[in-house]
Each structure stands twice: as C-alpha cells, then as structure tokens.
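The complex appears here without one of its protein chains, the remainder shown in place.
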C-alpha cells in the first residue's frame, strides 16, 4: 500500500491509487524493517522449520548443533540475532569453544546440562542446568556444555549476531595443518598428546 | 589468577603469587567479559531458573510472557541479547505489539501458533508455526502470536537487546489516560469502540 | 590534493604532482567522509531542495510527509541521520505510528500540533506544541501528531537513521490482506469496526 | 498498566490490579523506550521550547546557535539524535568547524545560506541554499555556513548524536593558550596573522 | 572559551565575557570530545609513559604484555581503541589466547615473531613477521605469538576497544578450580596431561 514510506502525500486520491499499487507491487520493495534490499523478501526469508528435528549426534562429540543463522534464515541479516538447536546424546559434549561475534543465551528444553564459561580473569562459572534453566555466555569467552543425567539433552541457544561464528579449541589445535611443534609451543601440551589428538581430529603436520 | 588482564609480567615469580591471588581475589573484579563493573559477578548473575515454569494465562489475553531480561538476569547487561518464555492457552493471543529496542526470533516448543508481522510498506507476513518452527520479527515492526490447534502453545523468544521493551497497541490506546477524542483521532476508531475497549483494558478519560 | 589519505609521502615533489592530480581526479574517489564508495560523489548527493514546498494534504489524513531520506538524499547513506517535512492541514492528523529504525526530533515551524507518544509501560506523554517547540519520540514507540489551532501546521522531523521506516497502525491493520478475523483477534476490535475501516483504507479479506 | 514489560502474567486478575498500579505507579519506572533509568521521566524531559526564539547575533560572528542537545532536552539521552536553531544576521558566518561526534542535516527556514564542507580528499562541496533546501555534513568533516542575500538567515540543524560537540577552527587556534610559535608551526600562518587573531578571539601566549 | 558548545549567542559582548570564562573555567567541563563527564579531564588522562620500558619476561611464558588500556589511560574511555607493548624473550611465547572484546593489529618493532590465528572454519593463518611487519587478529579468534630468531622480540598491539580483555587457553583450563574430569571432558586431553599442567599453572581440583 505504501511502498515508499511517507508517500501518502503523493496523490490527491491516495486510496484508489493505493489499491492499484497493492496489486502491482513493483520492485524494489524495501526490507520489511524499512531498509532497502535487492530483491523482494518473502515468507520464506523469515520462517525456518529446521529446528524441530533432532540433529544427528552420531559423531565424536555425541552432539549436534543445528543453526538458524543468516545462511539458513536470510531474514536475520542486519538484525543482530540468531538461534540454534543443541542436541547432546548421553555422554556427549560441546567442547570448549568461543563464538567470536556474539554473546549467547541458552535455554534447556529437555534433560540436564553442565554448562559453564571461563572469565577474562580465569574464574570459572559453571552449573548443572535443568529443564527451563537459562545461562548467559558473554561474547568471546570460552564456554562448554556437557550432557548430564539420564536423558539426552536438548537446548536452544540464541546469539547476538545473525552469524555468530564458532571456534572449538580442540579443532583449532588438532584439526588443521598447524605444525605439531607450534601447537605444543602455544598450548604447553606434550608431543604425544598433540599427536594423539591430531589423529583423532584429522590434523596434519 | 590474572585479575588484571596481561598482568603476567608483574612479578618475577608469577605462579606462587598467582596462587595467593586466587585465594584472596580482591575486588574490583572485572566483568567476565573483561569490562570493569562495580561489584564482583557471581553464578547468580548468569543463570536464571524462571523459564521452566508455565506463566499464568488466566488473564484477558489467555497468554503469559515470562521474561529473562536484564532485570531478571543481570549478566545480560551490555551483551545485546535476552530471552523470554511465551505461554498461550487455547484461544489465547499475544496481541499486536512492538519491541522498541530489539528484533526477535521465536521458536515454537509445543503446539501451534499463527504468527506474523506487518512490514514498513504494510505488507503482511504470517504463517502457522508448528513445533520447532522459527520466525523472525524485525526490530520495531508490529507483530502478533495467536494460539491455534488443540494444544496450549509454548515458545521461546530471543531478543537482540538485554531489555527489549514491549508496547501492545491495545494497551497503548485503551489502558491509560489518553482522552477518548484523541484516541479516536489518531486511530480512526469510532467513539463507541474506544469507550468499550477503555472499559476492558482499564483506560480513563 | 590528497586523493588517498596520508599519501603526501608518495612523491619527492608533492606540490606539482598535487596540482596535476587536482585537475584529473581519477576514480575511485573516496566518500567525503573517508569511506570508499563506488562512484564519485557530487553536490547532488548532499543537497536536496524538496523540503521547501508544502506536501499535498488532499488525502484522508489531511497530512503529508515529505522525506529527505537516503533515497532522496544519497549523501545520507551511512551517516545515521535524515529529515522530513510535515504538513498537516486544519483537521488533519498523522495517526498513531512507529519508526522501526529511528528516534525522532520534531520542531514546529508554523501553527500548533498536539503531539505525543506512549511509553513501554503504557504511560502517555503528550502536549500542545507551538512554533519553535521541540519534542522527542524515542525509537520504536507509538506516537502521533494532530493539527490544532487555526493555522495549517508545518514541522520538521529529524531521524537517527538515513532511512527510518514508517508503520502507521491504521494501515498495518486495515490496508492489506490480513484476514478480518485475525485483525479482530490481535486488536480486540469488533467485526463491524474492522470491516468499516478496511473499506476506508483499502484492505481486503 | 504494565510498569514491567511482559508482566501481564503476574496476576490471575490482571485488570483490577492494573488499575491500582496505574494509580500508584511506583518507581523505578523504566525509560519510555524500555530502558531503565534512575528517576521517572516526565513531559519536561521530552519537550523543549527554546528553539522558537531567535538567538542573539550581536557578537563577532553575527550568528547564534541555540542547542536542543541532551543538556537542554534530557529525553534525548541514548537516542542518537539532537537539534539546534541557527540564526545568522546579515553579514554573519558560522566559521569553519567540525562536530566531533555527529553528522548534521541542515534545513533552511528563512533567507539564504552559502553552506559547504571539505572532504577527506580536500574536495570542496558548497552551494547557496534557499528556504527549504537541505544539506548534509558528514561526521567529522570541516564545514561552514555564511549568510547571503538580503534577509537574516534561520535554519534548523539535526545531529546524529544527543550531544554532537563543536570545534570552531578559529577558536581552536586563537582562543586559548596554545603558544603562538606552535600555532604557526601547525597552521603555516605567519606570526603577525596569528597575533592579530589571538587578540580578536582572546587567545594568550 | 566556549565551555558550552554553541554558547556564543549567550552574551551581547561575547569576547570580554569569554576571556573571563577562560580564567575561571568552572566545572563541569565536558569531555574534550564533547561528551559530558564527572570531573574535568587533564593531560594525565590522555598521556601514558609506561610503554617505553620493557616488561619483565622472567616468567613461565618468557613474555610480558604491558597494557595501555582504559585503567592505565583513562582518556581512552568511550573511544574504541587501546594499545599494549609486547616483549617476548628468546624462547618465549604468548600462548593461544583470545580477546573477547576487540580485534588486534600487531606491529613488530624488534626481532622476529611467528604469529597466527585460527579461523572460524579452523583454517590456520600464520607467518614469521620481521621488523615493521603488521598482522591482523580478528575479534574473538584464537591467536598466538612465538619469538623466533636471535633477538628478543618487541611489538606494539592495538585493540578496537578501550579494554579488550584477554583469555589464555592454558590458564582458562589449568589455572583455576575447574575439576580435572570436566577439563578432560571439554578438552579431550588425557588425565595425566591435565594434572601435569594444573601443577604448572596453579589450578586446583
């Protein structure tokens, strides 16, 4: 009806014109929030159905994170928010990691999770969370989630960025081509441990 | 251990000193994210247990929103994120509203919800959401959630602000002292409707 | 003279070279504020003459808003500011609306305006403004302007965004294809009122 | 009615309670935009009447700028916007200056103004503006306004900050205690000129 | 001279008044950038002499970081920038770490440093840097610096925050009270390695 904000002064008979406009709706349509963007947005940009299904936890972490970030949910672009579903099977873990671009709020939906983070002054904050419990992980701080109890755990995380990023310390150290002597120098780990974990996580050198 | 970032050059024997510091830990401790703040944070600032219990939907909206915002969860301060639990009983609604300070992502946990928003160009985006479905409400746009189907609905919303604010149109118009003639002038509603709804929502004048 | 910031070390004889550069000025020229952009900016990007003429108030609102937003004034892009002229004829109104992306400051230039907003806690702030009076509308809050007195009103609004967006509640509810039962559910208005206003504003369904 | 956002689940009989709350309205009330603040805001925080009166131009610049910044209009705090009235008598000038914290949009209300700015690459953008013309001054760039034509000029400026700051080059160089040899070194002006202007603007040393 | 921005319209004889004001200069003086602050700033708030002296590298890392952050240099508050001096003795290392609140630019002043970071997709970017070489560490990503060559290394780092924070992985894992089984679970390290490093870094449990 008002493809251009404030355009209601553009015609002496705005309402009939308005109706015709509605039928035609020519591009470029603005972003629903008023920002301009290249193509017209649709329902598909703002709704995502992927978080209703458990992720596949048949992996070394016995855990799965299913993202609803801007690549999955384009309507998030520019909005400073995103979400993800976390499944942790019995015995599973989301190991020590950091989101470079976002703070996180985690709500437990099923089961129990030992979740915590380490502060800039190396203090530890951790607690066993049950259904309905919520924890905050401040931006850029190392944190973790470990399944506890007798049920697989399900949780929803929210992030203060449409694309928060993820950096798991074990993968950063052991799943790439960073040479073992350099890994050992920057981590204080011994050579045998580094080589064992490089085998586990697929690292080379 | 390192109450002041980078302080590891401050002593020729840092580790023994370090241990003593750990035992004493004097204030002012920095915020876990490295920002300074007045008092030492604790677990209580970062964990909240209020979202596990259904809100009381025995009200005119047959709905309840239980917030985990910065007043409930002080660790959110400065982090650009917060969360809330939404309960909508059968026949219930979260009526047309806006969050002045945040975009929202909503994930349905139980039941079905017809959720939608109206864009800056007055286009409507709405859809029936089922368990696991996610929808985005861009910052500052009018949106709504209506229970549908045969189960009470439960959902979790996340917000791109530690304190997103809430403005429900029906309450903004009918639950305060804005004089009826002014309400009618700015809403194009007729006098009988305005007076009826002022009675429902507790408005005066 | 310095098409690239700090480039004055690039030549042993900077001044003669400088003059030649001035005459040629090859693209890509940076944005005047130092940001790079695709094409060279010109006077036309930074000056706009559209706010000197009254908008056409011959419409249902008896009001007109003439924007100087980034589509009209491209130099505003990235600068966090824009402006608009507001004309309200006698008996006119800018009905209840919200700018999703900006706070607003309004200065009355001619006539009188009853202007106000509703807070997140549903408190009302409104006042009759005369020539030279200024009012603030915080971002994302519902607000309105009603002509009062014996003169058509003229005002200038400024916005904390190059493209603040606009969402008028009456148009959001009654000028699109949102089905009447859904409108009634989310607004608590009765069916007759909704259908009457859908006719007025061009809505369907 | 809802002093705490989303509190409508807090009572089984929200409406009667609501009315009582409205009458009592205890602090701390949140900011109308939903942010918390120490004291309850009032109308006085959001309305300012100082821009209706011409500033006193009986000074060396023959110009006056009357601010509606956050010190004058506390409701602007945190909102990223402010305004000011500019009066320039015949022959007057707002000399070369910069706003450290804001971009500016200027609208001419009366008379004519030669206004311009210099870009990061030292290109000049200037134009004679008449009633209703608008110009953009990007943040941090040197700019100026000179009255032209036969009428005193009046304009309204808007700023992308609640407190944009102001730094006039002539005052920065000649109205303080910066020693003349240092002024000359950093400005390439000769000694006589510097000493003459220090006398004009009140500088010492 | 102009303790209140734009106040030059406040007197019919601004210059004499101006001079008197200069002599008296009453608080509250605004921040030099135009922001208000509680006490008058002084030279001491904007100048810091601590980066001229080598930090003490007689510690387990054989390295020292001397910060010029907002606690050391109060004038940085609110300005989005800070700096630090890095000294690494022969054989020294700044082990794998992250700055939660800032990106970093590092310039090598003396000696050689192997510096690198790991990306969100676990790719490694590292290189031997010599005098004058610069490297970027994007915000929130794990990175490290290792002395190489025959000279002690000196470098200056800059940060996109007045207080960037620091989290060293080895200290986060081994220098606090996080129980060893939990450390092992979230790091995939074996028990002997964890206990060995807890002894090195002072951790308990």
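A, B, C, D and E are the chain letters, set down in written order, and residue numbers restart from 1 in every chain.
Note that contacts are C-beta pairs under 8 Å (C-beta built on N, C-alpha and C of every residue); 3 or more make two chains touch, one makes a residue touch a chain.
Quantities reported herein were computed from a predicted structural model and do not represent experimental measurements.
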Residue of A:96, A:166 or A:194 touching the missing chain in the full complex: A:166
Touching residue (missing chain; options A:47, A:64, A:96 or A:169): A:64
Absent chain, residues of subunit D that touch it: 93, 95-96, 98-101, 114, 116, 118-120, 122-124, 126, 138-142, 144, 146, 165-178, 182, 185-190, 193, 196-197, 200-201
For subunit E, the residues touching the chain missing from this view: 1-5, 25, 29-34, 41, 43, 46-53, 68, 73, 75-76, 79-83, 85, 102-105, 107, 109, 117, 119-123, 125, 127, 129-136, 138-141, 156, 158-160
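Operating definition for what follows: only the chains that are shown with their structure count from here on.
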Reference subunit E; chain at largest CA-centroid distance: C
Chain whose average C-alpha position is farthest from subunit D's own: A
Centre-to-centre distance between subunit E and subunit D (centres being mean Cα positions), rounded to whole Å: 34
Mean-CA-position distance for subunit E and subunit A (Å): 27
Multi-chain contact sites of subunit A, meaning residues that touch two or more partners: 1-2, 4-5, 30, 33-34, 119-120, 122-123, 138-141
